[in-house]
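For this view, one protein chain was removed and the others were kept in their places.
Letters A and B mark the chains in the order given here, with residues in each chain numbered from 1 onward.
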Amino acid sequence: MLGYIVGRLAQALAVMLAVALVAFLLFNYVGDPINNMVGQEATTMDRQELRDQLGLDDPAPVQFARFLGNAIQGNFGLSYRMKRPVAALIQERLPATLELVFLSALASLVVGLPLGVYTALRRDSWFSRVVLTTSLVGVSLPTFVIGIGLIYLLSVQFDLLPSFGRGQVVSLGWWTTGFLTKSGWAAIVMPAITLSLYQLTLVLRLVRTEMMEVLRTDYIKFARARGLSNRVVHFRHALKNTMMPVVTIVGLQIGGLIAFSIVTETVFQWPGMGLLFIQAVGFADIPVMAAYLVLVGAMFVVLNLMVDLAYFVIDPRLRVDRAKAAGKAT
Amino acid sequence: MSAPLMNTPLALLRRWYDSDLAFSFRSSPSVVIAAVVAVVIIMAAVFAPLVAPFNPFDPGALKLMDAFTAPAWTDEGKMPYLLGTDDQGRDLLSTILYGSRISLLVGFAAIAFAAVFGTLIGVLCGYRGGWLDVAVMRTADVQLTIPSILIALTIDGVTRTALPRELHNEIAIFVLIFAIGIADWPQFARVARSAALVERHKDYVSAARVIGQPSWVIVLRHVLPNTLGPVLVLATVGLALAVLSEATLSFLGVGVPPTQPSLGTLIRVGQSFLFSGEWWITFFPAMTLVLLVLAVNVLGDWLRDALNPKLR
Partner (left out) sequence: MAAFRLKTALLAGALALTLPLAAAPALAQGKVLRWASQGDYLTMDPHSQNEGLTRTGSFQTYEGLVGYSADLKFVPALATSWKAVNDTTWEFKLRQGVKFHDGADFTADDVVFSVKRAQHPASDFKTYIASVKEVKKIDSHTVHVETNGANPILPNQIANIFILSKAWAEKNNVVNPQSYKDKEETFAVRNTNGTGPFMLKQREQDVRTVMVRNPTWWGLKDNPHNIDEIVYTPVTTPATRVAALLSSQLDFVLDVPVQDVERVKRSPGLQVKKTNEIRSIFLGLDVGSAELKYSDVKGKNPFADKRVRQAMYHAIDMQAIAQKVMRGDAVVAGMITSPGVHGYNTAIDKRLPYDVNKAKALLKDAGYPNGFGVKLDCSNDRYVNDEGVCQAVVGMLAQAGIKVDLAAQSKTLHFPKLQKKDTSFFLLGWGVPTFDSHYVFSYLVQTPDGKNGSWNFTNYSNPKLDAMFNGMLSELDQGKRDKLIADAWNIINDEVIYLPLHHQVLNWAMSDKLDMPIIADNVPRFHFAKMK
């Protein structure tokens, strides 16, 4: 058991190192930040002086070592563009992204689960067919097209919801939340729908497949043979067995939501980390980009580690591989 | 039925027509429609230079004064611009055909890359086992936890930094194929590996080993063919995803260069003209993309169910 955990932790560490290396490699030479830091009046000498100060001309290993040392202390330096510590910037943006991701994950679960169960139980009803067809359309629409369409429809044509931003937010310590104001709720509706649509179809289809799989097992057949009602069989026995892989996948997919929030935040000007990242790319703001990659990488590693350990604790018989393979192949 | 007859083309066709797969295909109208849509779009894209009324990539033929012409059936429209023109005066129909070509090229190539690479490595792992298996499958585990869009963004960024800009533009399309493809290989590897694991212990493989066939022959001739079904399903679903990934990357501005616009680039550019009433510039490319992806998804769904009779 200990060996397993140590192995997993070591693996997590190795992944983090790899991510850090990629972050460093990727962003060390993108663009030229110098031109964005000085105005059009600066002379060639000013520019070179700045390069020296930032160590942009040092050998790569030296720069990587410096990068790692700083990253461990949570110090990603000063944003080239904003002249503020990157850690503070990320901390400001984190709540916006996490609230959006949380609501999207919740929505995909709350809507996707019942629909998945329904379509598994009533496979041939017309409603199931409509749902399944619609879900296919859902996975076939690019996120940005959905977002633009929603803005055009709900903001411009019908003037119902705000097209950008987070509305009024309330500070609770360092956390800012939009969940306590009306405008905050109005602002999150469209981004959350846009972001959750893809996950929703994923949950729906996964639940359906798993449920159908479970319904065919001997265990269910036996329960039926015992004369238990359909309701009990479906919801007490079958659904319970379906939930485990589903929750796992939803957990892992939170990583996907964070990544796809880059697109959603760009469309809705949602002031989260994804927008920060894309803006940083546009400005060749190396420290911000590096920090984002390392942070998101860390989130994936931690989520994954948690899932692994949870599996190990709950059901040692289950091979980790199997569950994940089942989820990813869907 | 005598043996020689079995191999005439007609007989083969007949045999295919009678197969379960063909039957389930025939009996589902939505699948037939999807197949027709997919084939039409793919054919039109492949033969774009023959089908398209203009070559949108020839700047010398551009008529700027024809820019923003509406589709031909509207009051402001005029032939030969059936679907209208874009902001540079390019015929939209031709641009969409050439754009689909790039989108499909990237999608097919990325999936082919992922499938070939993933399957080979998966079969090898399953067949050989040992440290190679552990190492590769751990890597696949790790990679599966990271969303493919982020992997693609990262890879694109890495090449942008590592290669001089001039070179990058020229090979941008290969970078994109690699970036999207590399994100998908673990799924293929997994499927192929489990198939190989099953096959490895079967008698015919042992028999082949006993008569002294080298292991690569065994893998190629006996193990690999058994993985093709699931790989095909994965590849179909993967194609739809790859086309979407390409569109998303192009929307974020890191896809193929704008001199060779793909469907995603066309949508991104056209989006700016949504409020000014030139809806067709973004609408038609978006519809083409959605139809294509939808059709491929329907086919993938059908294929999965058809090849996995358990679920029927």
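Following the convention adopted for this analysis, contacts are C-beta pairs under 8 Å (C-beta built on N, C-alpha and C of every residue); 3 or more make two chains touch, one makes a residue touch a chain.
Predicted model, so just to flag it, every value in this text is computed and none were measured.
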Touching the absent chain when the full complex is considered, from A:Val19, A:Ile146, A:Ile258 or A:Leu275: A:Leu275
Full-complex contact with the absent chain, from B:Leu10, B:Met65 or B:Met79: B:Met65
Those residues of chain B which, in the complete complex, touch the missing chain: 58-60, 62, 64-65, 67-68, 87-89, 165-166, 169, 258-259, 271-278
Missing-chain contacts mapped onto chain A: 31-47, 50, 53-54, 77-78, 81-85, 89, 92, 148, 151-152, 155-156, 159, 162-166, 168, 170-172, 180-181, 266-269, 271, 275-276, 279, 282-284
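What we mean here is this: only the chains that are shown with their structure count from here on.
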Of chain A, residues touching chain B in the complex: 11, 15, 22, 25-30, 133, 136-137, 139-145, 148, 152, 156, 209, 212, 216, 252, 255-256, 258-260, 262-263, 266, 278, 281, 293, 296-297, 300-301, 303-304, 320-321, 324-325, 328-329
Residues of chain B that touch chain A when the two form their complex: 30, 137-138, 141-142, 144-147, 149-150, 153-154, 157-158, 160-162, 186-187, 190-191, 194, 234, 240, 244, 247-248, 251-252, 264, 267-268, 271, 274-275, 282, 286, 289-290, 293-294, 297-298, 301, 310-311
